[in-house]
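Quick one: this structure, given as structure tokens, is what I'll be asking you about.
The complex appears here without one of its protein chains, the remainder shown in place.
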Amino acid sequence: MNSFGLRFRFTTFGESHGRAIGTVVDGVPAGLKIDEEFIQKELERRRPGQNKFTTARKESDRVEILSGVLEGVATGTPIAMVIFNRDQRSRDYSAIKELFRPGHADFTYQQKYGIRDYRGGGRSSARETAARVAAGAVAKLLLREFDIEVEAGVAEVAGIEGRELNFDYARSSEIMALDPQVEGEQKEAILKAKEAHDSVGGCVIVRARGVPPGLGEPIYYKLDAVIAEAMMGINAVKGVEIGAGREAAAMRGSDHNDQMGREGFLSNRAGGILGGISNGEEILVKVWFKPTPSIFQRQRTINLQGEEVSIELQGRHDPFVAARGAVVAEAMMALVLADMLLLGATSRLQSLKKVYNG
Amino acid sequence: MNSFGLRFRFTTFGESHGRAIGTVVDGVPAGLKIDEEFIQKELERRRPGQNKFTTARKESDRVEILSGVLEGVATGTPIAMVIFNRDQRSRDYSAIKELFRPGHADFTYQQKYGIRDYRGGGRSSARETAARVAAGAVAKLLLREFDIEVEAGVAEVAGIEGRELNFDYARSSEIMALDPQVEGEQKEAILKAKEAHDSVGGCVIVRARGVPPGLGEPIYYKLDAVIAEAMMGINAVKGVEIGAGREAAAMRGSDHNDQMGREGFLSNRAGGILGGISNGEEILVKVWFKPTPSIFQRQRTINLQGEEVSIELQGRHDPFVAARGAVVAEAMMALVLADMLLLGATSRLQSLKKVYNG
Amino acid sequence: MNSFGLRFRFTTFGESHGRAIGTVVDGVPAGLKIDEEFIQKELERRRPGQNKFTTARKESDRVEILSGVLEGVATGTPIAMVIFNRDQRSRDYSAIKELFRPGHADFTYQQKYGIRDYRGGGRSSARETAARVAAGAVAKLLLREFDIEVEAGVAEVAGIEGRELNFDYARSSEIMALDPQVEGEQKEAILKAKEAHDSVGGCVIVRARGVPPGLGEPIYYKLDAVIAEAMMGINAVKGVEIGAGREAAAMRGSDHNDQMGREGFLSNRAGGILGGISNGEEILVKVWFKPTPSIFQRQRTINLQGEEVSIELQGRHDPFVAARGAVVAEAMMALVLADMLLLGATSRLQSLKKVYNG
Partner (left out) sequence: MNSFGLRFRFTTFGESHGRAIGTVVDGVPAGLKIDEEFIQKELERRRPGQNKFTTARKESDRVEILSGVLEGVATGTPIAMVIFNRDQRSRDYSAIKELFRPGHADFTYQQKYGIRDYRGGGRSSARETAARVAAGAVAKLLLREFDIEVEAGVAEVAGIEGRELNFDYARSSEIMALDPQVEGEQKEAILKAKEAHDSVGGCVIVRARGVPPGLGEPIYYKLDAVIAEAMMGINAVKGVEIGAGREAAAMRGSDHNDQMGREGFLSNRAGGILGGISNGEEILVKVWFKPTPSIFQRQRTINLQGEEVSIELQGRHDPFVAARGAVVAEAMMALVLADMLLLGATSRLQSLKKVYNG
């Protein structure tokens, strides 16, 4: 269950403090140019330790392509990429080895498997998302060939909501902020929480443009359903909305329905998806992140023996994960769309004839 | 792409006004007692035409089990169930055949397939959800054997939010209301919209109790991710939240983390899921439904030729779909949990030994 | 596990003496004309009770299409087909209910599920293959659009081997014989076994012509591997060979390699598949059927309590199943090729561009 996608399918492996993490991307159409530098750059967008709003922990995310590419071009065979964990010197895990950090997956992994890689969260660490970003970069290269663009940014931090959706601005913002007007206030909220040894949550908006109408596989691989799965599966995500989302529930049908004119839809409350299929409009998704569970205050928990203990984490952690989460959300959206693009190729007999009869 | 689940897997078929709809449920463990009457009752909970708050359209949902059951017991082979569409006399579809109803999947199906079953929405109709409820009923029978209970109800209608979560009350409420205090107000909002030939949306809450810790398959078949997929794939759903959900984003980590004591978790803001795996607490999910797209006001749209036209639907439709949607959400939750229960059986060598070595 | 195929995927359900058997075919490209009469005719080719070489048991195989077709055209939604078991009056199964028929799946189903539908073999009965033939007929309709033709016939009966591969002749032969020269001898062998209350086995050859080069998905969904799975999964099959097959093992490389000239391959010992991918030549597959396990002689077995008993079956059974098996093998080959056709549509970026960019 470490794979995602049906036709454009990637598998990830690796633990936070193990030898390496990586991904195998299957289904990449042969002939696609694989820009290794682009993949590396995408990884660097996700990498922590770049400014004071995220963790000071350094991750060395140098990706190596092991297969599937010949002279810069995808051959149709699986593209394996690996990122070695350079910084895996033996540390002292005694503080967390025997107990369950609140808000973390320590307890549930122990319950499920009876064993748990306690080193930095093991597989449940957000470090695994680097592999998603690498796979997502390949997906983006494919989408580009069809003029499909995926972007994301932070709309809300600690309840402070922006109004503008400036995705260009977000790319250069240290916290991926979409609205320069509130960015300052949002940064301050992060720093304040950091000083209090605490953390904050936020909301990421993902946008996809240029998606052709017709993508999404009803009834059980709908575009919106798979986006919801992709987003909710990102570490720390607790809510996903499409288009007007939760707000739609308070509208009347006459306000919510997107009517149509000759030029297309007259509004986009649907967020680009109708009946689980793209309608050609912008796809807009809201992704809600909880505050980072790693905080540096004393908390109550239990140990492996079920005894009550208190824990006070040490170290370096993001006081705000949604900025890096935005890069992961972008990657997951690209991966979903790449998969849907491949799946959609056979929905009509006519399309199939184009492929085989030229 | 008309199947859902990996091990407890169901496939549905059928169009709103075709010959029949149905489902094939695969992976049901042999030996499970199949209570046909219970399945029928579940279908009746979803059936429209039962009161003035839903559509007056009658659907005859008489389920027939075609296979997989011998003398009331599942044999381990697929359980096929079919519901014939008794009421499929030829009607006059000329009003909708040539144009796209706003808020419906008419346009996107046409774009995807180049052909569309215009009769009552065809496959994109909510009628298909009857098949999910039938499959979900089998899942519930399985969950019962493990004392897992799934319930749902309506928390919010047209922006009117209840505070109480009385799932017992909801079962007997005509609108599946969770809070008797606001039910009257909520009903009034529905009727007002109905009189205005309009519709309203709402929020459903699904709760699962008795779920053992350890269910959910990281990293790409996480329990929360698959619940999100299952819920977002229900007709008219635009948002899904787990536990504190969207509200979590405005909290600090110190407020949001569920600390632990000897008796278990001291709070349940996580909604019963940590790292994509159940933690033994109640699973709580919010599902947001848009207002029914079928309204009886004049709307702008285009026809198959791309010409601007206006449409004014006639007939009988739900002014509020979330009440029936709650039954579907319950079914989907049961189906997800049944699948996870089967998947989880092999997560430990120890479990496997219990199975094979007695 | 009652589904086959990844993109052109069918699911079957039903027991020999249950209410109905049927299939749900998913992934049929929209726009394909569905010739219901053709499907019915394919079923009749498989139907027993048509001459003295097969069982005298009548099966009423009237197929009903329940969904997925509008005005004779596939809409892209699942095509469900059902065949009701008209002749399921309650019989006396006491002779077989409590014991395991040698050569049948009675023992293994009991071991696996702890319960077994003893009525006529239940799900393990060859009756289930009618559902495959119905699904296969839809696959054939798709293949026709690409001038791909699948045929099968009986090459060997009871060790009597034909030399000629006359697929046209086989269509009209009562035993699907490929070689009119040995057909008489083969028929005699069947009748002799029948008189001796015994049965015989045989070999079926399946041929596919017009298969474009490039079908098959390395490394683990190779065309030959999936054909092998499809054929070995047919009731009573114990061996599968591709091209020169077993004989290849006694050749030298210099004899076996198919060399190439301007016009293509100079020979076809590979049977149309190289490296798991079609090479444009005829695909040739040998399928070996064991003798029907249902014989009318006294045999030793045990009962549910593990006690030794003897059994002497009564009733009507095929003394030779390979003739009907040939029709099933044809269907399975068509289903594999249809799936590969869909899968292959996205192997190249260039193909994908043809689909989306016109």
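Letters A, B and C mark the chains as written, and numbering starts fresh at 1 in each.
As a convention for this text, a residue touches a chain if its C-beta (ideal position, glycine included) is under 8 Å from a C-beta of that chain, and two chains touch if they have at least 3 such contacts.
Keep in mind that what you see is a predicted model, and the values were worked out from it rather than measured.
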| Contacts of chain C with the absent chain, listed as residue ranges | 1-4, 12, 100, 102-105, 107-109, 111-114, 123-124, 128, 156, 158-159, 193, 196, 198-203, 213-222, 224-233, 235, 238-246, 248-262, 266, 270-271, 273-280, 288-295, 297, 299-302, 306-308, 322, 343-344, 347-348, 350
| Which chain B residues would touch the chain omitted from the figure, given the whole complex? | 6-7, 27, 29-32, 74, 76-77, 142, 145-146, 212, 218, 341-342, 344-357
| Residues of chain A in contact with the chain that isn't shown? | 1-3, 11-15, 18-22, 24, 26-27, 30-31, 64-68, 70, 73, 75-80, 82, 112-117, 119, 122-123
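In this section, only the chains that are shown with their structure count from here on.
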| Most central chain, Cα average position | B
| task | Could you give the separation in Å between the centres of chain A and chain C, each centre being the mean of its C-alpha atoms? | result | 45
| field | Inter-chain centre distance, chain A versus chain B - centres from mean C-alpha coordinates, in Å | value | 26
| Centre-to-centre distance between chain C and chain B (centres being mean Cα positions), rounded to whole Å | 38
| Interface hub residues of chain B, defined as touching at least two other chains | 1-3, 12, 112-114, 123
